[in-house]
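As you look at this complex, bear in mind that one protein chain is not there, while each of the others sits in place.
Going in written order, the chains are labelled A, B and C, and every chain counts its residues from 1.
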């Protein structure tokens, strides 16, 4: 299902998405970054800091959900023309393991791109000491709207 | 379905839940608070700050999800004995309106409390100028585990 | 949240919804019926038959989901003008107890009605010997489209 050679974005589209991402105060404050972008794909990363943790030292499930949802939103945006925005209608997250590690990574793919509705899947993993552990999977349903 | 007179918690149970909540670095940093607790119920509040926003000035959907999930987790905990903890297995959030306002409020009820699985519903609203607007609804599925 | 006096539908709207429901081969074959309709509400019922069961004699979870989803779809339709149809985008069902009994009942409410997106909640119970046991809760997200 996941093609190995996703198409690159137009530079203007990539710039626009990165600028919009950078203009989100909450994501900036969290420290989330776009690690890579391609048509129908987005990878976000978020380095661990003590204030992003639950009591057990793992990333809070809310942070895991936030990164997954934003990865889905960015991936959806890669399929839309500049004058349309992806708006999250609903999302669902399965927490599969505690997110304990140095970097949280959310990888989203568009699995259905329609005129009105886009559906993305986002898998979240945590990097720790050079290896990666899956910690969540999510599905995000978005609406394409005029900006 | 929502009883009008939820039973109060034992003071020791309430104290334990409030302490555990206060020990979560991420929730503390966000500024989330337990506004009220009862058997099978929890209400959390979170005052707006500019760094919790999306570009449009509304609470980020990730914050909305975080407050909903944590409200569900706290509500689930009210039904469990002290030696057991509620662990989120999955949750699902429908974003129904942008969360624009001064205070975000998540109200969770336990709708199914079993030996192993607890299911909660959490509705999220935003207060603005004295009135409340619903902005999301969510369902949270939790596992009861030994601490 | 659930008002006690939901508004009645226009007779022409009610007739149209009942006719559309009756024209669904699968629902007819199952034996599902509209027990009541009001603005933003629908109650569907389905009598038990041995061929709707799992091996343990309870209604199959797929049947529970089918009744919930259709109740949501009918409730959504009550809020739409005649020239628009409610199309299910996604739904989520929590199975809370085995559906063992004589009649399955799904009660759906519209909890958000927008120009494009409608969100419904549907609770499913099973009647057995005069009493009712909740067996599932679900959320249904629908798109309003031109017929």
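Operating definition for what follows: a contact is a pair of C-beta atoms (placed from the backbone, for glycine too) under 8 Å apart; a residue touches a chain by one contact, two chains touch by 3 or more.
The structure presented is a predicted model; accordingly, all values stated were derived computationally and were not measured.
The chain not shown here is touched by just one of C:17, C:34, C:76 or C:89, and that residue is C:89. Note that of C:45, C:66 or C:144, the residue touching the chain absent from this view is C:66.
Annotation for chain B: contacts to the undisplayed chain at residues 89-90, 92, 116-117, 119, 139, 141, 143. Chain C residues in contact with the hidden partner, per the touch definition given at the top, are 20, 23-29, 50-55, 60-63, 65-67, 69-70, 88-95. On the side of chain A, touch with the chain left out of the figure occurs at residues 1-2, 92, 94, 96-97, 111-112, 114, 119, 121, 123, 134, 137, 139, 141.
Please note the rule applied: only the chains that are shown with their structure count from here on.
Contacts between chains leave no pair untouched here, as each chain touches all the others. As a whole-number value, the distance joining the C-alpha centres of chain A and chain C reads 33 Å.
Put simply, the C-alpha centre of chain B and that of chain C have 28 angstrom between them. Touching of two or more other chains is recorded for residues 89-90, 92 of chain A.
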